[in-house]
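Removed: one protein chain of the complex. Kept in place: all other protein chains.
Order of writing sets the chain letters: A, B and C. Residues in each chain are counted from 1.
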Amino acid sequence: MDSAFIPEGVKRCPFPQFLAGLGLAGVVLAWGIFAMLLCWLKGLNQTNMNDSYGFALWIWADLAVIALGGGAFFSGFLKYIVGKDELKNIINFAVLIGFICYSSALLILAIDIGQPLRGWFIFWHANVHSMLTEVAFCLSCYFGVLTIEYIPLILENRQIDKIPFFHNLSHNMHEVMAVFAATGAFLSFFHQGSLGGIAGVLFGRPFAYREGLLVWPWTFFLFTWSAAAYGPCFTIFLIKLLEKITGKKLVKDNVIDLLAKISGWMIFTYIFAKIIDTWYWAVVTVQSKGQTLMDFYDDNMFYGLWILVAEIVVGGIFPALILLTKKGRNSASLLWAAVILACLGVCINRWVMVLQVMAIPVLPFEDWALYYPSWQEIATTILPVAYGVILVMISYRYLPIFPQEKELNPIESH
Amino acid sequence: MKIDRRCFLSLGIGAAAGTALSPLPWKLMDDASIWTQNWPWTPVPPDGEISYTDSTCTLCSGGCGITVRKIDDRVVKIEGRENHPVNNGGICVLGLSGTQLLYGPTRVKSPMKKINGTFQKITWNQALSEITEKLLTLRAEGRSHTVAAIAGSSRGTVSALLQRFLTAYGSPNFYCQSSIEDSFSLSHIQPQNNKTIPGFDLENADYVLSFGTGIIDGWGSPVRMIQASNAWKTKNLKLIQVEPRLSDTAARSDEWLPSKPGTEAILALGIAHVILQESLYDQAAIDYHSEGFVTWRTAVLGHYHPDKVAEITGIDAKTIFTVGREFGQAEKPVAICGRGKGNTPVSVAEMSAIHALNVLVGNVNKKGGVFTLPEPNYISWPEISFDTKAETSLQTKQIAEGGLLHRLPSAINEAEDSVTLLFVADANPCYTLTDTKEVIRAFKKIPFKVSFSSYMDETAKLSDLILPNHSYLERYEDVPVTSGLRNPVIGLTKPIVNPLFQTKHTGDVIISIARAMKGSIESSFPWKNYYQCLKNGLGQHWNPLLNNGVVEITYIPEFEEIPRFAFQIPNDKPQVLLEGNENKMDLTLIPSDSMRLSSGYIGAPPFMMKTIPDTILKDNNTLVQIHPKTAEKLELKQGCYAILKTPRDEKKVKIHLSQGIGEDIISFPRGLGHTAYDSYLAGKGINFNELIGPVEDPFSGLDVAWGIRASLIKA
Amino acid sequence: MTQEYRKEKKYGMVIDLDRCTGCGACMVACMAENNVPFRDNETDKLKSITWMRIYQLTNGKSYPNEEICYLPRPCMHCEGHNGHSPCVTVCPAVATDYDRETGIVSQIPTRCFGCRYCMAACPYHARYFNWWDPVWPEGMEKSLSPNVSPRMRGVVEKCSFCFHRYQLAYEKAASEDRRELRENEYQTSCTQACPAGAITFGDLINKNHAVYKIKKDPRAFRLLERLKTNPKIYYLSSREWVRRAGDNYHPEEETGKIKSHQ
Partner (left out) sequence: MFPFISFEWVWDIEHVVFMGGLWYAVSILGIGMAYCIIKAAIDKKEV
């Protein structure tokens, strides 16, 4: 039925099955959109956020998807700047995931702010000292870059490609893509960093506050680093997941292996830096504020040292060690474990840097503030997932996302 | 030109690009944000000319001077009046929230009549003729004495007018809520047929021994007391607080004596024992001010040795000795009583035991001490004229024996048709009287109830006719203040704004009813209107009052006019016992007062509700305070629900653990649990008065219940 | 000192906790002055807008040795280092600013777009978000003051040291050809209302103002001084445990002895 649009030489599921899948994701999407509209029309009283939890689930989701979407900029950086050419087989997908993650992040931000119609004030009345301004600028610009990187992919659709203008445009864009990618990497570096800076500059919150270099707290660099380290893991995870779902091999092992190895090194070095940072912070920064490490992990119902262990050891050291060893990378189950743990690790890190910061009392006479999200918050947080699934489904069906798919899955002529 | 897909696509993209480059989206974006900055549903208060007018607050018995800020004819803020003898610029949460009462949804906007269970608007003419007819019929039937009235206070012209009307009409059934002043008066021998009121020169005292008095929790004139307590801080004066609970006053005192609840009188006698034993008393002053000292002295020395007192009160003997000595040796020591806000009387025995300390050390009727003052009868009106009807029906016995309001509900419940018509002015008995369930049952038995309330309170809601008074910011009225001051003060409320609704001054309503009754009743009310009645009644005080907004009544009594304190020989158990079976209910429930809770007849406005901590009210639940050990015994946890049972009622409460209360005591916030007023107040928490009932002082008959036995069971 | 220097003011407060009775008058005075909205259920204190909030501190001892201290907490109007208060630096849209003329941290609700970053930055929880549209029951909007615009849903608000009072006082002074305000001409609503006289307000760097002297009282401390927020609210307490509750201390450290940054 839609075979004219499906890339040549690949096999896709029957159209009704595709539609059913779309419908399923669509229902979840509709639920999310309903919640989103509630938040916009009735206001943020639809959430369980409060004056102690000005930042809550959404901001975590925002930071998490941006970290996970970091695979796009880092693979782009590796391919176009460093020159790891094998990654061209994965870059399309990385760009797609990045596009989904970043558009979701922007949407979440638009729901999260109390006055969405005034959101553009962040540009117009920009305060250049605010990390959030930096985030907004770099995030929107980088989203522009991702769109630019995604457009040629769309233009490669069989039908669109027939139009000479689009064919040429696609060609031209590929030619200058390195420039765009470089700009993207530059922007990414800053917005990933400034997202880290958001927590790090809070000198009123000893749990979040970090010393740093010039105007940038250490979390600035740690966030960039961790996004570059963990983002590719998420890309690998999704490729593996897609391969499982489609029952096809989509990317050659050597490509995955290369990305996994780079990711492993990145995680390893990141977690090393993170441990030093945590140690310095616990021993010097926190002490100077009259507090001790255990003030942040004690005397409440949820946050214990387990979360620090989960983030650094389980979600950091473990996946790093697996990905660094050839054996680990070659074992399907270990690779699965590594990428899942890594994704969890970075998500925990973002959680801690948002929600635990809010939970910890700073005034000695205040108590821990614990919070659970309302269904509207959960629905709007799941919304991007449904949206992502739909976009992946459509893109996978109609666009040549995986250049190696044809070669790996030859169709017997009919 | 053929419109194919290709063309369509290009057109679409072109259009999008064109629109994006045009000013349109930017203009829309800008307009949208400007719209959010001016949302039509977010009010924009109109600007106008600022003016300030002085008046007097009537929301509690404190009588603070206020300065009202207006923008054109709108009241926007109430502030404390500078240099006012009562509050000198200070103000409390209730006084500050007054604008919300003026403009709030609880106002009764016109006369209302209950028809088939719902209120309907009627005109003033209809309302007045209806009430007049009722009164005339009752009088013709010879049932004048079945008309009763409840007033919030026994003082002031409006209360006096109502009482005057009842008297002229021929009913002896005029009631007011008893107060701690009654206890004080009864512990003195009156030289004339007049009440004795206490005057406290607390600012000049140098040692304050408080028996449960909520000095900064709303006792006396609250703002003035807070100011006095700070004057003590500056002067390094010692404040000793005797109280079972760590109230704000106790927390602020120099020494908190956590006595067992209800044993205050015994502790006072123990302290007296020390003073007597160590001869720290002032014999000359005792002779001058009191009677019956010698026998009393023997009794106290015989029965109240600190060791024994320590056992009963839980305060160790050493402390009793120290306090006794300090009190006896201080230059101007003052002992005061009246639990919490002091709105409920204490037994005469307790009052005597405590005030005896002041008399012993001779700190009576002198600077820094307690004064015995005559009731300030400042209103001078012509004599009431009676017809024979009135004269005879005035001879009937009061429905509630001794004129005690707390006896009224049971009297009504016991006898049919004892009250056929009830007026309620400046009072909310269906909320403030204890054993509220019984009160409401009695209230419902009365065929015709008339409320003068400005607000739809519990009593107004249950009435058959509401004749709404102007709010205190819309009317003239004298505001007599005696509570805790050195000298009585008369304040004046003034109309700050024109009446917003179709309300009428209660004074005017009473006068017009009286005039419509004709005959001797009419001639007892020879005034055109309330304003004239007020002006004439205040005589010499009127001009200074009108000019300054406040006058102080300084009166130095002659020797023979001074009421003399009567030393009461303490019996074996001077403490008031609690209602309830000790074996079935082994906990003691006591109320707790706070400045942020309004427990009087005015319910808390929204601003005030905002200040209530979540350890007292959470959602619609009242939290009771208990000691962690009590909780452990009862298997209760912080924040859990429990059923609180007393002999009068049972309620579901939440538990709050506190180290500020002794074991086996439950502290319950007073002032919540309204069922009327607005959605900001109604249904929030539980009314303490529902859980407790009257316990009479055998000597005076006053309701002196200070708590009740209770049990707590995990819900 | 030059004329230029004299023009700069640092308005601040000294709150005497020995005098404060916790009566709540400052809270309501603030609400009434600043058109603070209210709702049916205000018992969730994490969603209840109280620019001035009173904390109840306890010494943590058991009955009958427990002690209570009330601590009123307005916005601290932190100066941070050279005007870099925790919230001002993070606001992406300059909706909150440190006014160098008065030392007041301003908040412009029409500029704010509700990102709540400033709330995350403030360790004192002095900032409040309008989770709901403010609604006044019919008729009660008459009690609103025109000097302070009611805030719409979705924006952050906080104590402004009654900045409108400063402006009104300044206008009045200007009309009388005076360049400087007298101490009593500009006082906040809470200061004025406090029946305990616990709050003193004035210019912290003006030698003639009461606060200038009182802040040097040995009982004085500020909240969380170690965080270098440099707040302009000083507290006085003669009780050591109260002063110690004002900051985080290691067990071996002596109360008030930590060298703080200026």
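We adopt the following convention: a contact is a pair of C-beta atoms (placed from the backbone, for glycine too) under 8 Å apart; a residue touches a chain by one contact, two chains touch by 3 or more.
In this text, all values refer to a predicted model and were calculated from it rather than measured experimentally.
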Checklist entry - Thinking of the complex as a whole, which visible chains are touched by the chain that is not shown? => result A
Checklist outcome for this item: Of A:A4, A:L41, A:V128 or A:A332, the residue touching the omitted chain is A:V128
Checklist entry - Touching the left-out chain: which of A:V10, A:C39, A:V145 or A:C233? => result A:V145
Checklist entry - So which of A:A20, A:I81 or A:V179 would be touching the chain we can't see? => result A:V179
Item to check | Residues of chain A in contact with the chain not shown | outcome: 123-129, 134, 137, 141, 144-145, 148, 164-166, 168-169, 171-173, 176, 179-180, 183, 186-187, 190
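The rule is simple: only the chains that are shown with their structure count from here on.
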Checklist entry - Taking each chain's centre as the mean of its Cα atoms, which chain lies farthest from chain A? => result B
Next on the checklist: What's the distance between the Cα centroids of chain B and chain C, rounded to whole Å?
Outcome noted: 32
Item to check | Averaged-CA centre spacing for the pair chain C and chain A, given as whole angstrom | outcome: 40
Item to check | CA centroid of chain A to CA centroid of chain B, Å | outcome: 62
Checklist outcome for this item: In chain A, the residues touching two or more other chains are 115, 118, 121
Checklist entry - What parts of chain B, by residue number, touch at least two of the other chains? => result 36-37
Checklist entry - Across the complex, what residues on chain C touch chain A? => result 44, 46-47, 55, 57, 71, 80, 84, 86, 89-95, 111-117, 119-125, 127-133, 152-156, 223-224, 226-229, 244-250, 253, 258
Next on the checklist: Please output the residues of chain A touching chain B within their complex, sorted ascending.
Outcome noted: 115, 117-118, 120-121, 163, 165
Next on the checklist: Under the stated contact criterion, what part of chain B meets chain C in this complex?
Outcome noted: 36-37, 39, 41-48, 71, 74-80, 87, 89-93, 96-97, 99-100, 102-105, 107, 216, 222-223, 226-227, 229-230, 233, 246, 248, 251-252, 256, 258, 500, 595-596, 606-615, 617-620, 627, 658-662, 678-680
